[in-house]
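The complex appears here without one of its protein chains, the remainder shown in place.
In order of appearance the chains are A and B, and numbering begins at 1 in each one.
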Amino acid sequence: MYKNLSIAQKHIVWAWAFLALPVVFYVVIRFYPTANAMLISFQDWNLLGSRTWAGMENYQKLWNDPVFWQVFRNTFVYLILGTPISLVLSFVVAYHLDKTRFMHGTIRMLYFLPFMTSAVAMAWVWRWFYQPVPIGLFNNWLAQFGIPQIEFLRSTTNALPAILAPAVWAGLGFQIIIFMAGLRAIPQSYYEAARIDGVSKWSVLFEITIPLLKPTIVFLVVFSSIGFLRIFDQVFNMTTGDPGGPLNSTKPLVLQIYQSAFTDFDMGYAAAQTVVLFLILLVVSLLQLYLLRDR
Amino acid sequence: MRFTKLKAAALATATSALTVLSSAANAVEIEYWQYFFDARVAAMEQLIENFQAANPDITVTMTHFPYADYRTKVAAAIPAGEGPDVVQLFYGWLNDYKAAELIQPLPAGDFPADAIDAEFFPMVSAMREGDSYWALPTAVRSLALFYNERLFEEAGIDGPPETLDEMLEIGATLTERDGAGNITQAGLTMGMNAQDHHWFREGLVRQFGGEPYLDDYKTVNYNTEAGQKAMEFYIGLGEEGGIGAIGFMDEPQAAFKAGRAGMHIDGSFRIGSLNKTRGLKWGVTELPANADGVRSNYSSYWVNAITTKAEGEKYDAAVKFMQYITSDEAMQIWLDVVGELPAKPSVGLTEENANNETFGPFIRGLAYANTTKFVNESAQRQLLIDAVERVKLQGASIADSLAEAAAAEQKLLDDFYASN
Partner (left out) sequence: MAAVDDIRASSDTLFESRAARRKANMGQYIRWSLLFLGGIMMVMPIVYMLSTSLKWPHEIYDVSLIPKEPHLENYTFVLEDGRFYGWFINSLIIATITTISNVLFDSLVGYTLCKFRFPGRYIIFIAILSTLMIPTEMLVIPWYLMSQSFGWLDTHWGIMFPGLMTAFGTFLMKQFFETVPDDFIEAARIDGLNELQIWWTVAMPLVRPALAALAIFVFLGNWTAFIWPLIVTNSWDMYTLPVGLSTFADEADVAWELVMTGAAISTIPTLVVFLIFQRFIIRGVVMAGLKG
């Protein structure tokens, strides 16, 4: 019977054969709990008792909650600052690292190490760096040069960038590695052809390297955007004691969800915020995929 | 004859085998959960050993989880029916567990409410509803003022402060600043995120003549003149010319442990950790009184409760276990091993315990302690943190900021009591 199928039909059969197990996996392990969360967003549930219907109550509460809007803004600030900064930095490093021979492996390792180290431990090291004198490294430096102290974490304006820095720092190594894998996947023959044609270095970069890196760039844009929109570890650990920073100035959506769920045990409200986060992420990702699509 | 003997012997063997079998079948196993803390686990192991020796037909297995995530873990497991038969909960969580029918009241016969009222420290009565108690603590906690003996000696200070004014005076002597005016050594550690919000609510507000809550903690009442004065006093501690700074060395207890702070208000549960700190010579005294000699303290506790999962013989075993872990003997073991204060005055206020150099100030503090009936401790704490930050970081007036906090807290209380 298989033999009678057209080539296109055979492909469909193969495709579904390959996808069968993964589709079952995703439906059971991912879609079902997600649907469940969406359901809970219309309910009232403190995790301990029974669920009761609440209609749109959770969403109304969210709309009227000033903290939610603050958190909403913060989340986008993380995205708008974090994604471009980390992508440009990692591309510049990867591009130059790719052309470096001497101690190449060592340098690459230096950049990658932060990614491999426990996020919790690192968040605390950064937290200590940011403290005022006598224990903060940065402020001690400033004090040595007679520069006035900077409040990094106990400030409604400085705290968010101060927390973003270690988040960018931690993810940089991974982005560099992906960029390097992408760079190495570009066939040498293109560069040789360009050399024969005598094309300038910048033209090579903009006309060969970057266009051929497109799939990598698309991946990193989408992936790092999702990462910054879901930022949690750094904020959580650097602001324990006053979670989300002074007057919620650093609180991202995921931390707010976590607190609603596991501090306030208001699962319905947590789920409603999850749905909002889901929609934001979906819209942002689809928009990016659309803008970066092959034309 | 011989036959009969044999038969009797066989019968005897059979019955004894049967007894063994039946007693094995009767061995009830119950599960107990608490959070992980070396000393608490050690103390509970000792209690379980004693209990099992007295009740050979009951086995108790203890499971413990990391402290920071204990509440999450318990909340995920118990509703799913995976939980323990006896569980340790923070007193502030009781309402939620009661409302969700995850715990059951203690049998009035074995735990007569009036007798408990008479025997335990009064704040435990928060666990009572009608004629029955829902949970009972083994130990309670209170606040006291820790001080660094070495820094005191170096500054030529004779002893710890008795009053708030003395505290300010001593604190000023101990505070050191660098050329730019940054604090390098604090007289007193500060931070609403630590224990200071308790000190403010149940300590300062009352000492400045107020009453932080009315109507069995259903009405916020610190947005009064007394409350404002208390808040002014507190914020003043961290102003220029004060004796501390919020956020100094990140966390209050860290500053004290590192020997960079002269005084530190904290709970009895910190004793063990301070004892482990090498090179720190510390003493402890009761929270300072106000000018009229009025003292006020905050007390909290972890309670043990029987879950609804325990039924039949497990329930009976759980009741017996609860009786043992709330007995005088268990309380003394808990004090000796963990350093937490016995929940009954008859055990706690013995001559020896009340005059103990370390535990004494805490135990004496229990006599004038109040227990805030939190509906959501972290949310309520956050409101006071924010109240201070609005003043410090945004220049809001103390009156406005405190009014905002009080209104928000009232809303929190109203929402909670409306739905429970």
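Methods note: a contact is a pair of C-beta atoms (placed from the backbone, for glycine too) under 8 Å apart; a residue touches a chain by one contact, two chains touch by 3 or more.
Because the structure is a prediction, the values reported are computed rather than measured.
J.: Spell out the interface residues on chain B facing the chain that's missing from view.
T.: Missing-chain contacts on chain B: residues 35-38, 63, 65-69, 72-73, 76-77, 80-82, 249-250, 253-254, 257-260, 269-270, 272-273, 276-280.
J.: In the complete complex, which positions of chain A touch the hidden chain?
T.: 8, 11-12, 14-16, 18-19, 21-23, 25-26, 28-34, 36-37, 47, 93, 96-122, 124-126, 128-129, 134-137, 140, 166, 169, 172-174, 177-178, 180-182, 184-193, 195, 200-201, 204, 212, 215-216, 218-219, 222-223, 226, 230, 232, 254, 257-258, 261-262, 267, 270-271, 274, 277-278, 281-282, 285-286
We adopt the following convention: only the chains that are shown with their structure count from here on.
J.: Centroid from C-alpha atoms only, then distance chain A to chain B, rounded to Å. What do you get?
T.: Comparing mean C-alpha positions, chain B is 39 Å from chain A.
J.: For the complex, give me every residue of chain A touching chain B.
T.: Checking each residue of chain A against chain B gives 46-50, 127-128, 131-135, 143, 148-149, 153-156, 241-243, 246-247, 259, 262-265.
J.: So in the complex, which bits of chain B are touching chain A?
T.: Within the complex, chain B touches chain A at residues 71-72, 75-76, 78-79, 96-97, 99-102, 178, 180, 182, 184, 191, 193-194, 245-251, 260, 376, 378-379, 382, 385-386, 389-390, 393-394.
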